[in-house]
Every structure is written in structure tokens, then in C-alpha cells.
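The other protein chains are all here in position, but one chain of the complex has been omitted.
Naming follows writing order (A, B and C), and every chain is counted from residue 1.
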Amino acid sequence: MPTATLLISAPDRPGLVAAVAGFLVEQRANIVHADQHVDPSVGLFVQRVEFDLDGIDTDHLADAFAPIATSHGMEWVLHRSDASPRVAILASKQPHCLVDLLGRWGGGELPGSPELVISNHPDHEAIVGHYGVPHHHLPITPASKDEQEAAMLDLLDGHRIDLVILARYMQILSPTVVDAYPGRIINIHHSFLPAFAGGRPYHQAHDRGVKVIGATAHYVTADLDEGPIIDQDVTRVSHRDSVHHLVAKGRDLEKVVLARAVRLHLERRVLIVGGKTVVFD
Amino acid sequence: MPTATLLISAPDRPGLVAAVAGFLVEQRANIVHADQHVDPSVGLFVQRVEFDLDGIDTDHLADAFAPIATSHGMEWVLHRSDASPRVAILASKQPHCLVDLLGRWGGGELPGSPELVISNHPDHEAIVGHYGVPHHHLPITPASKDEQEAAMLDLLDGHRIDLVILARYMQILSPTVVDAYPGRIINIHHSFLPAFAGGRPYHQAHDRGVKVIGATAHYVTADLDEGPIIDQDVTRVSHRDSVHHLVAKGRDLEKVVLARAVRLHLERRVLIVGGKTVVFD
Amino acid sequence: MPTATLLISAPDRPGLVAAVAGFLVEQRANIVHADQHVDPSVGLFVQRVEFDLDGIDTDHLADAFAPIATSHGMEWVLHRSDASPRVAILASKQPHCLVDLLGRWGGGELPGSPELVISNHPDHEAIVGHYGVPHHHLPITPASKDEQEAAMLDLLDGHRIDLVILARYMQILSPTVVDAYPGRIINIHHSFLPAFAGGRPYHQAHDRGVKVIGATAHYVTADLDEGPIIDQDVTRVSHRDSVHHLVAKGRDLEKVVLARAVRLHLERRVLIVGGKTVVFD
Partner (left out) sequence: MPTATLLISAPDRPGLVAAVAGFLVEQRANIVHADQHVDPSVGLFVQRVEFDLDGIDTDHLADAFAPIATSHGMEWVLHRSDASPRVAILASKQPHCLVDLLGRWGGGELPGSPELVISNHPDHEAIVGHYGVPHHHLPITPASKDEQEAAMLDLLDGHRIDLVILARYMQILSPTVVDAYPGRIINIHHSFLPAFAGGRPYHQAHDRGVKVIGATAHYVTADLDEGPIIDQDVTRVSHRDSVHHLVAKGRDLEKVVLARAVRLHLERRVLIVGGKTVVFD
């Protein structure tokens, strides 16, 4: 059965939970999951409430909720689980994250749907085509970057994309692109940030002699590698692991962590609060 | 500031969250944490709400809540964080869990207070004494088990114990003891249950050639090693690890997992539902 | 540069390391990795030595090593890294392990080559075909099992298969098949064995209320779920995870653990000793 998810943030004050819960009782909405969190450092209350859509008219419900939200200073958004988010994947030479994501949609593991893949290399056109997804090859050079990004934005806009995934895209997006999709671009960085930000993190990790390596999925912001972290994971390594081994072990982390972050976002489980995420998993 | 924690379970139906939240608004109770869960397999709603005690008379609040709870079929209990739970530790020859727990209370890491240690060996009397906790040496033989347990129950009763911790106690408690403290005896089993239930789990793990070993903290019930699991953790092992190494690695798991379970219980974060736990962490 | 790998097992006695190392010095073989292990419980010495093939004639080297091996009671095998092992994948309805393995070979992550896929369902024919691998649909019913397995053995034999991977194949192989590929069939079981052996392990895990779930890659033997374990991994779960969530989390474990075990086997890093594995990673 489809559900609706209400994401709320508001200045913390008594009565918020009661206001929302009382409203949903009145609307005869059957809550299936509810979670909330108060961040005392910024005095913010955030909540995620998921309820069955059975017999509920969400337009009517939204109209009825608006004055309650206003009176409590709430920002809110209502998502229907049957409104499938439209996703674009940006890729480059490395296939593992791209192919893993496509395989997950192919196997019914992820909500939403991949609407297009944009790559600055032509290598993965066949596998993308196999999954029935349009593939756009947009090569990029320092000279052509503006032009390439303009073409990219046209495609994203034309396909009414809700979420952009950087599946080891390896290019830094200019602020124009980032600003067009605030909180809607997810990147996978191949280290446990903030360690080894920047380029060649596996080389950095090898040089430092760490005993764990990691991967970090985060929202892209203007500050490179500084965006809100959605998920991270790590694996043990030893002196036996060359850079080549770290890269190989890292691939498994990257694809699993990226897919988890994508799922969390698409299931409307992530809110951004003060440069960090609240993940209602 | 001290807080109060309300633990609720009830047959799931619409309006439960609203009823509790509305009541607490009326009582001018400032909620600091709230979490809830519905177990669809048994149709049960469980909730944990923690609120500041500032200006709240909990006796009055309890009286006011009782009719609301009754009308919704709720079972509930109210704990004050300033009412320190009284803990007994049962130990045997191995010191690591016992010493670790005492060190945590010594360092202010755990709520509640250790009121007595009962051991069937005299070895740890000095370290227990160092922490100012009474130590009772109750040796046990097959012949003296009934008598030993009767003495133990007298001590637990005399000290008005709220929680009994089996810190590698190595003896099977008879139903008389288990039934006297339902949901209030925590054991640490040195395997990731249900693997290697019963005796000598590290030997079993070595014989089977597993690549991870674990530890499990669970409530003690009449069925040995079958009680509700509170927490588990594992660590990687390899062919290089002899049984001796497994025992050594396992000790670190045992003490950390047991201490986590004890903290979760004492912070009133655990509810038992249908032979399993809900842990609001 | 290609390498050769010598895998040795012998009754433990002094001088084995010196004998092998001395021999390789004489042969002017440049050792790039060496590892050894003694299992005291069975008195067995096992060793893995990898050396550059630069200027080495492995036929000549094998001839020269044979008398040394005989004099020390060694069983041994010599693998060249440029002799690509031939792999068959057995699959059923669930695609995630199959697709993940194909993607890894497609991305150059794994040694060897997938020579054929045999499935009792036709669903994955297109994706297998995309990777240029022959796909054979061999449906199976209780009545047709003997016939299906005979056809399977014909295919495996005809393709001179070195390794058979059960990628969530969901069928129990009869002893005839198992005995034809001793130590050369790898299965992924969707639990941390020996917990939850048998069917529906995620349902079992959910019923028991465990706080970690796992996956186990093992060699297939006549005793179901009892074969030597190659690798295992786990992930944390909570009361929030329904069986559906456990299945989803488990998929990520299954594919990563299975791929690790396949890589370890194909890189000649695994020896079977007394029902367990020695993994020289």
C-alpha cells in the first residue's frame, strides 16, 4: 500500500509532537512510522512521519495542515511513495558504482527510477542501454567545462530530475550546477571524510599507513568534500595492502555506501540541519 | 537536570501517540527524547518518552495518566532518573567483565550503583572491596546448589536489587531465581547466539573454522541461551587464531557488549516484546 | 608481470620453509609473497609462495621440485597467474550476486573468466548475454532433478570448468555434482553460519531478534551448510528491521562476501585443511 511521508522542521518548543499527532488522528491517517529529533545546538525540532495513503486525499490533507504548520513555525514537505523520484547518474571511467546502481534498480531494490546517465566517457553506453536508460556522452575539457555543464543542466532540467548521483564522476561541479540542485546532489568520496579530502585518497591513506579505509556519501555543496555526510563505512586494511588493494577494497565500500545513501534519500529519510544530516533509518 | 522516562506498550491502534503527546503538553512536561515502534507481527505499539522533571510531580502525573492509559489498554511504567537502580553482579573465576563494570561505575560511566557482588570463587574480593562494594563468597557444588541459590536470593532480596548481572558467572540459574527477577537478569554469552549456544563456544567456533566470533548480551529466561537479545557484536578472526586467541579477542567483545546492555537497561531503553527486545538507543 | 603460486601442505617437521626457500633461490625465482601456517591440531604445515615468472620455465621448475616435495611428504600444486581459471555461475531468480559478479569481471576486478551461466529460471538471460557469457536455462523440478544435473555436469565438463559458483542458486546439489568438483564449488549462505543453517535464514534471524545478521561463503560438501568457511561478514540490525529489511541489508553482505571468496579462491589464496580453510590474504 502506498504511503505519504511528512518531513517537518521547526524551532523547538513544547507541543510540536502533539500538534502533528493530533492532526493526523483527526485526518484518520494511520501512522506506520514516526521518528523525531531535537538538535539542541541549533534549537531545531525535526520529524519524519509516514502514514498509509488509504483513503487519504493528500492535497486536502496538505491544505488542512498548512495553518497548523504556520502557527508552529514549521517548514514541511509531503511526499507520496507512489510519486516515483526521477534520478540522473553522472559517471566517468570507473563502472562499479554506476553498474551497481543500475543493477539495484533492475532488481527492484531502490525506489524511484533512473531517467538518464550522463558520462564524460563513452565506455558504459552499452550496459546503460541494457537497462533501458538513455545515455548521454558529454566529454569535458577545461576549455569546454562551461559548455558541458550547460548541456548537462539542460538535460537534467528537461528530464525534470529530482536527484543527481555522482557515481565516481571525478569532476568538480561548478557552483551553477550545485546551486541548481541544493540538497539534491549526492557524491561518493573514497575516504572516511574528513580524512583524505581532495584527490587520490587511497594514495594518501597508503602513505599514512592507516589500518582502516572508508567511503563517505554526502550532499554536494559549494565547499568541496565539506557537504553534509549521509553515510560512511570502513574496512580494515594492513601493511599487506598496496594502493591497488586499497582501491579494490574501497570499491566495495563505495558502491554499498553510495547505494545506502541513495536509498535513504529516496525514501525521504534524510533531513539537512545546520550542515549535518538527520537520518531517520 | 533529572528526567522521567515513560515506557508504554499497548495494542496498536490510531491515536496512541497523540494521546500521550497531548497529555504531556497538558502537564507542561518538556519532552527531551521520544521514540516509538510498532511490531506488526504481534500488533503491539511500544513507546519511550523522556521528559524533564523540572517542576513535575511524578506522583501527580502518574495519577493523571492512569485513566488515559487504561482507556487505551496501555501497560506502562514511569522511572525517575534520580532514582538510582540497585545492581548485583554475579561472578566466577574470570575477572574481565566484573572488573570492567566496576571500573565503569568508578569512572561515572554508568547509572545506578553496584550494591553487592556474589561470587562462587573468592579471587576478586580485594578488587571488589577496593571499589567499596560488599563481596559475598557463595561457593557452589551440585549438592549445595539449592542452598547457595537460597542464600543468593536472600542477599538479592535484602539489598532490594533491581538488576542482576551475570558477569561470566558460568552457573545455570535455577527457575526459582530466574522467575524471581523476570526481565531483570542480564547474561553475557560468549558467542553470537544462536550460533554456539551451550558450553565452550570458543572451542566450537574454532572447530567450525568461522571467520567472525561474537558475544551476546541477553535477558535470562527459563530456556538457556534463548532469552531476548539486547546487544551483540563481533570481531574478525582467521586461521591464525588458536582457541586461546579466540578467548582473548572474545574478552574484549564480552565486556563491551555486556556494559552496553547494562547501560541500555539502566537508562530504561529496553522493552521486551514477544521474546525479543526493542532497544530505543 | 605474471607470477606462479606454489601451494604446499605437508606433515609439520623442521626444515620445510628452508627446503622450499632454498629451492627457489637455486631456481633464481624472485619471491613476491610468502606465507605459511602450522595447524597444531592436525600437525599440518601449509604454505603459499608466489614468485615472478620472469625467465622461469614452470614445467622445468615443477620437475625439479617433485623429488624435494616427495622427500618431505608434501602435497603441492603450482598455478600460473596467466592461466586464467574457467568459472561457471549457477543462478536462480535472485539477480544480485550474479549481476554483481558479472559486473566485476566486466570491470576487470576479478581474475579468471566466466564461461557460462546456468539458471533454473530464464529471467537473467539478457544481462548475462550483455556480458557475452553463454546462458543456459535448465529448469528443475523434483522429478527432473537427475536429468537437470546430468545436463549441468555435461555443460561444466564440456566447458572444462575450474570453479562453480552458486550465486543464490537455491537448489541443493546432489552428491554426484558435489563429488565431481571437490573444493571447487563455492556457495553463499545468507546467514553467519552456523547460525540459521537451512532455509529462510532471514526469517529465522527476525524471529530470534538478533542484533547482527551475516553472510557466509563456503565450499560445498556433502553436508549441507557444513562446508569449509572461506569468508563471513555481518551488519548491525535493530527492532526496526522487518524481514524485508533484513533481506535488503543481507543482499549487500551476500554479494560482497561471495565476491571476496571467489577472488581469494581464484588468486589461489585458500587451502582446505581438516574441514576448515587457511586463507592467505
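Here, contacts are C-beta pairs under 8 Å (C-beta built on N, C-alpha and C of every residue); 3 or more make two chains touch, one makes a residue touch a chain.
Just so we're clear, the structure is a prediction, and the values are computed from it rather than from any experiment.
S.K.: For the chain left out of this view, which of A:G22, A:P114, A:P228 or A:G250 touches it?
M.R.: That would be A:P228, which touches the missing chain.
S.K.: For the chain left out of this view, which of C:V32, C:A66, C:A126 or C:A222 touches it?
M.R.: If we include the chain that is not displayed, C:V32 is the one touching it.
S.K.: Considering the whole complex rather than only what is displayed, give the residues of chain C touching the chain that is not shown.
M.R.: Interface residues of chain C facing the absent chain: 14-15, 17-18, 21-22, 24-25, 28-36, 38, 236.
S.K.: Identify the residues of chain A touching the omitted chain, counting contacts across the whole complex.
M.R.: Per the touch rule, chain A residues meeting the hidden chain are 37, 39-40, 192-196, 208-212, 214, 228-234, 238-240, 242, 273, 275-279.
S.K.: Touching the absent chain: which residues on chain B qualify?
M.R.: Per the touch rule, chain B residues meeting the hidden chain are 94-96, 99-100, 103-104, 106-107, 109, 126-127, 130, 240, 248, 251-252, 256, 259-260, 281.
Methods note: only the chains that are shown with their structure count from here on.
S.K.: Ignoring chain B and leaving every other chain in place, which groups of chains are still linked through touching?
M.R.: So the chains, chain B excluded, remain one piece.
S.K.: Measuring centre to centre, with centres taken as mean CA positions, what chain is farthest from chain C?
M.R.: B
S.K.: Measuring from the mean C-alpha position of chain A to the mean C-alpha position of chain C, what distance in angstrom results?
M.R.: Distance between chain centres, rounded to whole Å: 35 Å.
S.K.: If you average the CA atoms of chain B and of chain C, how far apart do the two points sit, in angstrom?
M.R.: Distance between chain centres, rounded to whole Å: 41 Å.
S.K.: Among the residues of chain A, which are close enough to touch at least two other chains?
M.R.: If we look for residues of chain A contacting two or more partner chains, we find none.
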